[in-house]
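Only one structure is covered here, and it is reproduced in the block below.
Excluded from the complex is one protein chain; the other protein chains are retained at their positions.
So that you can tell them apart, the chains are marked A and B in the order they are listed, and the count of residues begins at 1 in each.
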Amino acid sequence: MIQPSQHLSAAQFAPLLHTFRRQSPLVHCMTNDVVQNFTANVLLALNASPAMVIDADEAAQFSGFADALLINVGTLTRERQRAMQAAVSAAREAGTPWTLDPVAVGALTLRSDFCQQLLSQQPAVIRGNASEILALAQQASGGRGVDTLHPAVAALDAARQLAKEWNTRVIVTGEVDYATDGQRTFAIRGGSPMLTRVVGTGCALSAVVAGFSALPGDGLLNIAAACQVMATAGEKAAGQATGPGSFATAFLDALWTLEGDHETH
Amino acid sequence: MIQPSQHLSAAQFAPLLHTFRRQSPLVHCMTNDVVQNFTANVLLALNASPAMVIDADEAAQFSGFADALLINVGTLTRERQRAMQAAVSAAREAGTPWTLDPVAVGALTLRSDFCQQLLSQQPAVIRGNASEILALAQQASGGRGVDTLHPAVAALDAARQLAKEWNTRVIVTGEVDYATDGQRTFAIRGGSPMLTRVVGTGCALSAVVAGFSALPGDGLLNIAAACQVMATAGEKAAGQATGPGSFATAFLDALWTLEGDHETH
Partner (left out) sequence: MIQPSQHLSAAQFAPLLHTFRRQSPLVHCMTNDVVQNFTANVLLALNASPAMVIDADEAAQFSGFADALLINVGTLTRERQRAMQAAVSAAREAGTPWTLDPVAVGALTLRSDFCQQLLSQQPAVIRGNASEILALAQQASGGRGVDTLHPAVAALDAARQLAKEWNTRVIVTGEVDYATDGQRTFAIRGGSPMLTRVVGTGCALSAVVAGFSALPGDGLLNIAAACQVMATAGEKAAGQATGPGSFATAFLDALWTLEGDHETH
């Protein structure tokens, strides 16, 4: 029986952020061209270690050292697909958890086929918006790209089904984020509409989720904490911003200074 | 007979910005590696929807959904040239307007040949600096890269000739920007020298121009309004900045808050 969504308490969230910063996971990001810089800066602001290695041979080598791997198909090409496949295979062999961000899946053929293939390769986490999760579960075609046409809750059943079918965890993000393993579900509130006016906040969340997936303990709780970190920083930044430029700056500062223990909901 | 340049009145500029934000055009940006992030953030700050899709097959698919396409040859490779060509062909078939930013044309062979080929493929708009427009009109070789060695007005005749010859619209940018269809010409003032100290402001303008080219109405007026939006935001940001870092932040905030109705000249 499906349990109702739980919220993260401050007592759950703060120590995980502390552990993340102390462990400083090395996150191998194979992500899209548009967001590489911002993704790296978000990880650095949380004291993690980002690394972008993209040649197929080097990416496979690197997945052996890294604590986590992120695959984001935003600017997929056939060459990158080969490199990503090599990295995923090496990560699985090394026991490195890997996270899939299926950007704009459903709308475009190359990435849709690739993401469907990747489902059977044991991703630790899948993170997408509602349109992407629906498309991945093949319940709907995707939106018109990176936009989502559905609220996150509309894809919650699809997320649970996907999680159960592939024995993974799924995060659907939107005004409220949901993290589910098919049985338990966390609902994460906070954030800000301004997060949709800075490119790469969702992609960077996927990288942070990848990093949190390398922590010990309750895997679902860990990735829910990753969402809460980003939502809380977003909310804090929105209070200081006069537009998306100052918001992006304040967001990185908020990640850096976040205590976690008195900012959750 | 060529008419003298006209200025944009506030009454012309404000409602177009309003329409742009409300329509939120989906702009497919095939642009250079250096400026993708900033370009996306500029479009988002104006409430448009940027998307960067670069595989040849996916790019052709995507040009069918998008409201506008941008081709910027700043970091051209042979593979990207094939993908850009596929996207332009698909855009023409779908009736999607496409804009050409011929970065550093004239100075380098691959891009110069490609840009000359593209001229016959009905771009809705061409946006370049004086050196680039002169090179494209084959009246001079280009500058030493992205710099321009000429004021915009030096290329105004070349711009008019290019617009007439290829039945398109041409924007030459510099201290003053000019937008012409070969008959009518708008002169756009404002801006700030600080715009030349942040990478990608010209490239981002081309993306905004691409988005405005998808609006209904007077096509030349629409793209002149795009220039005025960027110039006005630049002027506003310069008043708040202590260097190029704070300028870039203030520029994105200014795009977000710009009213348009009391800031034109």
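Keep in mind that, in the parts below, a residue touches a chain if its C-beta (ideal position, glycine included) is under 8 Å from a C-beta of that chain, and two chains touch if they have at least 3 such contacts.
Just so we're clear, the structure is a prediction, and the values are computed from it rather than from any experiment.
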| item | value |
| --- | --- |
| Contacting the left-out chain in the complete assembly, out of B:Ala10, B:Val34, B:Leu119 or B:Val153 | B:Val34 |
| Hidden partner chain, touching residue among A:Leu8, A:Leu26, A:Leu134 or A:Leu195 | A:Leu26 |
| Selected from A:Ala45, A:Leu134 or A:Met194 as touching the chain missing from the view | A:Ala45 |
| Touch list for chain A against the chain that is not drawn | 26, 33, 36-37, 40-41, 44-45, 47, 49-55, 57-58, 61-62, 65, 79, 248-257 |
| Residue ranges of chain B at the interface with the undisplayed chain | 32-35, 37-38, 74-78, 104, 107-111, 144-147, 196-200, 241-246, 248-249 |
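Everything that follows uses one rule, which is that only the chains that are shown with their structure count from here on.
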| item | value |
| --- | --- |
| Distance from the mean Cα position of chain B to that of chain A, given in whole angstrom | 33 |
